Every structure is written in C-alpha cells, then in structure tokens.
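Here the complex is missing a single protein chain, while all its other protein chains stay put.
Then we have subunit A:
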Amino acid sequence: MTTSLFFIQLINGLQYGLLLFLIASGLTLVFGVMGILNLAHGSMYMVGAYLAWYFFTHTDSFLLSAIISAVIALSIGILVERTLIRQLYHRNHLDQVLLTIGMIFVFNALQSLLWGNDPQGIKVPDLLSGSIPLTDTLSYPVYRIFVAVICILLAAALYYTINKTRLGMLIRAGESNREMVECLGINISRLYTIVFAIGVMLAAIAGVLSAPMVSIVPGMGEHVLIACFVVVVIGGMGSIKGAFVAALLVGIVDTFAAVLLPSIASMVVYILMALILLVKPKGLFSN
C-alpha cells in the first residue's frame, strides 16, 4: 500500500467512524441516562433518511427538509417516550427488548406502507456537490467532508451540553442517582423525555446526513444498528466519550480490514470487540 493510498484509507475510516459516532451517540446516551436499551434506534436512522428524501422531493431544499425531519424526529421521540418507553422504567431489560423489537417491525411496516419498497435516493445539495482531487484518478467529495465536520461539531456540542450546562449536570446526576435527583425536586420524568427525544433526533440526523450518500432502502436501519451496538459495547455502555473513541476505532479498523484482509473483513470488527472485552469487560470507558 502506497503512502497516499494509506492516507486516503485513513480519511475513509475516519469519515465512516464519525458517522458511526453520530448514530451510536443517541443509543449510548439513552442507555446511560435511562437504562433503556433501544433496539429501535436503527429504525430512527431509517426514518430520518426517508423523511429527508420525502421532504426533499417536495421542497427541493436540503436544509429545509433536514430541519423539518429533525423536528419530526424530536416529536416522534417525545411521543414514543410518553406513551411506550415510560412503561418500562421499572421493568427488566427483557421487556425493553421485546417492546423495542416490536417497534422495529412497526416502523418497517409504516415505511413500507407510506413510502413503498423501491430504493430511493436524493442528490447532494448543489452548494456541496464539488469534489477535491486527491490523486490522478481519485477525488474526494466535498459533501463527505461536510458531513464529517458536522459530526465533529455535534460531538463537541454534546460534550459541552453534558459537561458545562445545567441540563448536562442533571443528566449526569440522573445517571448516577435517580432517587436523589427526584428528592431534590427535579422533574426526572421530563428530563427522561428530553434525553430520549434527543437520542432519537441524533439517529434521525445521522439518517438525514446519510441520505445523499446512501441508497435509502427498507431494512437500512437494522444494518447500522449492529455496527452501533459494537461501538457502544466497545466504548462502554452509556459513555459518550467511549462511543466517540470506539466509533473512530471501528471505522478505521473496518476500512483497513476490508482492503488488507478481504477474506475475514466482516469478522475483524467483532474480533476487535472480543479482544477489548477480554481486557476491559465493561468496555473502554465505563463508569
């Protein structure tokens, strides 16, 4: 592998990792704060992509459709938490798994009924449609760099919110001692609604940002869900920082494995996970 190809693959890996982080952050946030294992998280990624496609074909504006999609995702998050997830706080993980698996089926059926089963796609917004030449034959699309930048900004915003704001303080407090937070007169159930809705919205935003890069198809959510779980488990369940490091690690390892070890490429990420869990059974950054 030449040096230039090495760096190009490194960029590919980082970019994939950043996108993985964006999807996985919502999953790990919800688990960390609320102890809820949301298997339907991948479905929200799918919903985000389909909403972006639907509104883009009607408004012809990517920015507008992204905003509308994010708002709708936030509302879906609030609705689902208020009606369904709320029933699960005092029940075990098995019940959570059953309910959220059921939600996967419901979202898939709704997608099929509302938008059909044909693969869909939207074009990259004109402003970002250029590309930067890297070698004689290869150039890098501006939109992918834009997505990577947005992912970094969102990661920074999450970090700031959790560590520097009052909401973040409450989230951290709720993580470590729910009863005490309630005793102090904080409305924990409202806090949970907010956290869950943000988690859903992060997945949907990842779907929206991916929409111009991927084929929008039934079942796209389940595909990313597994990668997300690997990220969350490696990073330590509930740790945002862990998810960030793990996502980049998975992104880079997966990219290089695909090229260097094609025959076992699909296993490498899981082998990595198993090795890390052997050394650190609770993941890299668990509390």
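Keep in mind that, in the parts below, contacts are C-beta pairs under 8 Å (C-beta built on N, C-alpha and C of every residue); 3 or more make two chains touch, one makes a residue touch a chain; residues count from 1.
Quick note on the criterion: contacts and distances are computed from a predicted model.
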Would you mind picking the UniProt name of the chain not drawn here, from "Inner membrane protein YgaZ", "Na(+)-translocating NADH-quinone reductase subunit C", "ABC transporter permease" or "Cytochrome C oxidase subunit IV"?
-> "ABC transporter permease"
Residue among A:58, A:123 or A:280 touching the omitted chain | A:123
The listed residue (A:223, A:241 or A:282) that touches the chain absent from the view is A:223
Options A:61, A:112 or A:177, residue touching the unrepresented chain | A:112
Interface residues of subunit A toward the undisplayed chain are 2, 4-5, 8-9, 12-13, 15-16, 108, 112-121, 123-124, 131, 133, 135-141, 143-144, 213-220, 223, 254-256, 258-259, 262-263, 265-266
